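Here's the structure, in structure tokens; my notes come after.
Apart from one protein chain that is not included, each protein chain of the complex appears where it belongs.
Chain nomenclature is as follows: A and B, assigned in order of appearance, with residue numbering initiated at 1 for each chain independently.
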Amino acid sequence: MSVAQWRVARVTPLGEFAQPARITGTAVRLAAQVFLVVCLWRSLYSQVETSAGLVRDQAVTYAVLAVLALQIRGLDRSASRDTMLQHIQEGTVLYWFVRPIPPRRYYLVRAVGDQLYGFAWVLVGYTICLTAGAVEPPASGSAAAAFAVSALLAQVIMYQLLLAVDLLCFWTLQNNAALTILRFLQNLLSGVIAPLWFFPDWFLTISSVLPFRYTLDVPLSLYIGRSPLSDTPRLLAIQLLWCVLLAGLTRLMWRKAAGVVTVQGG
Amino acid sequence: MDAIIARDLTKTFHTIARRPGFVGGLKSLVAPARIAKTAVDGVSFSVREGELLALLGPNGAGKSTTIKMLTGILVPTSGEVRVAGLEPHRDRERNARTIGAVFGQRTQLWWDLPARDSLAILRDIFDVEAEEYRRRLAEFDDLLGLSEFWDSRIRHLSLGQRVRCDLAAALIHDPKIVFLDEPTIGMDVVVKEQVREFLRHQVEQRGRTVVLTTHDMTEVNRLAERIVLINHGRLFFDGSLTELRRQFGATWQVHVTLADAPADVAVPGLRVLRRDGPRVAFGPGDGATSTHEALRLIIERYAITDLAIEENDLEDVMREAYLHREQMTA
Partner (left out) sequence: MGLVWRITRLNFRAVLEYRAEFMLKVAVGAAWQISVVVFATVLLTRFPGMGGWATSDVLLLASMRLLSHGLYVLLLGRVTWTHIVVQLGQIDAFMLRPMPVYRQVQLAFFNVNAVGDLLVAASLFVGAVLVVDVDWTPARIAYLVVALVGGVLAEGAIGTALGSAALHAPATAYWSMWLDELMTAFGNYPLHILPGLVRDAFTFVLPLAFVAYLPAAVLTGHLETLAVPGWLAVASPLIGLLAYLASRLLWKRSLRAYKGYGGT
């Protein structure tokens, strides 16, 4: 990573550090969210032993990790007037095209920086939750390894999905709706709202052919040992496939998006 | 040596027309109607190295569109552009290193970071050496007084402060060619003067080529060696300020008070613009007459008790020029 890229990657975290209130905010919010999720799932399990093949601690671990994972998804940059939508609406996206770094790379480097920052949060949160007993350690050593690989791929898929929606802004000047839909689909189909295992079979089938499940549910299921280890190669292969497919799509979209600016004048 | 060459530059936008009314809105949902709009139409000009060119024209003339094509943001529909020998939209990244740009009130700085951090990021993006960066920053600070506020976050800066930072940001990599689309919009007189000084310094001391659009005629008066006028996307004047005045500014008024008041006042070659009893205002007639000549003609014919000559300032010249163009197209 060159110095320039390092500088660019730091932009959002630096902005966060400049406003300690935001950091405290994130901490409070995260703590409260984890606490509530633990409460909810523990009380739901007070009547039953196992449900959908998950015992209580598995379900709680899954749900807590899902809450933490949302942190890496990317920070909300709208307060910094730094979302793609805002740049396009305000016309400041023009400057991306008069710099010697391609817009695509600039976007990527910013996203990597944001996600690394989020990852720091996750690590801290995870350590605290583990010590406090809110989450269990991985089901086994190999489950941990499978989880690590899968989580990385999941993050790549997540990035591509967010990018695709951001790029949509070049065509629909207000993509709030598209973003909300993506967030909603992501929440529903990836297991943020509830572990996917609780859903009916047809729902699992649908989510298996869509990319969202592979951004969260797959690594988490490997972590808690709900997906058998023997299934790992298949799951990782599908994740890899999605990475490639989406990378192709976003590449194409970038090219078209640049066309929108350079031909239609944004 | 020409820093910028534009030949037959044309840009046509295609937009979707919305139909008026509720039903129309629904109809547009189903079958949108496309319309073409030519914003820049066959514009040719060139800019020498180290020259400051003012690109002028009324609102919607096509100035910003032209600048966007020169900076490589927009691809021309047809025609040719060369900026420092490069084709901007083909060679965008290389071009980016040789140009700097400020687009009016739009800032390229990061909203939540102190101005100085933003400049440091740009330094790295443009690979500016540390020593050089420090020197340049000091120079900019000297001319623009940046250090007063460069540790504040951009969101807390006033408009004028922010645009000054943006100017510094656009020049941090020492570009040979600078494009400024209404850089002084919304600034107070003092800051405006500061920015003009800064630009003059950049042109005269640093030898930069500057293309500037503005609606501020004082600025044009102080800065521009050369002026290109466009309207409705067409170029209709390219020359110096003096030439512009000669071509469109030959409008003056001679106000006289006549000693006796004849019923009919007429001077061959002059036009009577207003008459109010003994007070008469003359303007040039069909031939281009100088004020000097006009005075001679008037005094030959009438006895006068009072006299005032009023020559138009640049703003009137410009109005005349825009209107003149309007009539030509009509």
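The rule is simple: contacts are C-beta pairs under 8 Å (C-beta built on N, C-alpha and C of every residue); 3 or more make two chains touch, one makes a residue touch a chain.
The structure presented is a predicted model; accordingly, all values stated were derived computationally and were not measured.
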Exercise for the section: For the chain that's not shown, point to the residue among A:52, A:116, A:152 or A:245 touching it. Expected result: A:52
Fill in the blank from the handout: Among the options B:5, B:159 or B:185, the absent chain makes contact with B:159
Fill in the blank from the handout: The listed residue (A:34, A:194 or A:257) that touches the chain absent from the view is A:194
Exercise for the section: May I ask you to list the residues on subunit A that touch the chain which is not drawn? Expected result: 19, 21-22, 25, 29, 33, 35-36, 39-40, 43-45, 47-48, 51-52, 76, 78-79, 171-175, 177-178, 180-181, 184-185, 187-188, 193-194, 198-200, 203
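Following the convention adopted for this analysis, only the chains that are shown with their structure count from here on.
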Problem - Touching residues (chain side subunit B, partner subunit A) in the complex - result: 11, 13-14, 39, 65, 68, 71-75, 89, 92-94, 96-97, 99, 101, 103, 106-108, 110-114, 117, 120-122, 124-127, 153, 155
Handout entry: Complex contacts: residues of subunit A adjacent to subunit B
Key = 2-4, 6-8, 11, 14-15, 18-19, 79-82, 90-92, 94-95, 97-102, 261-265
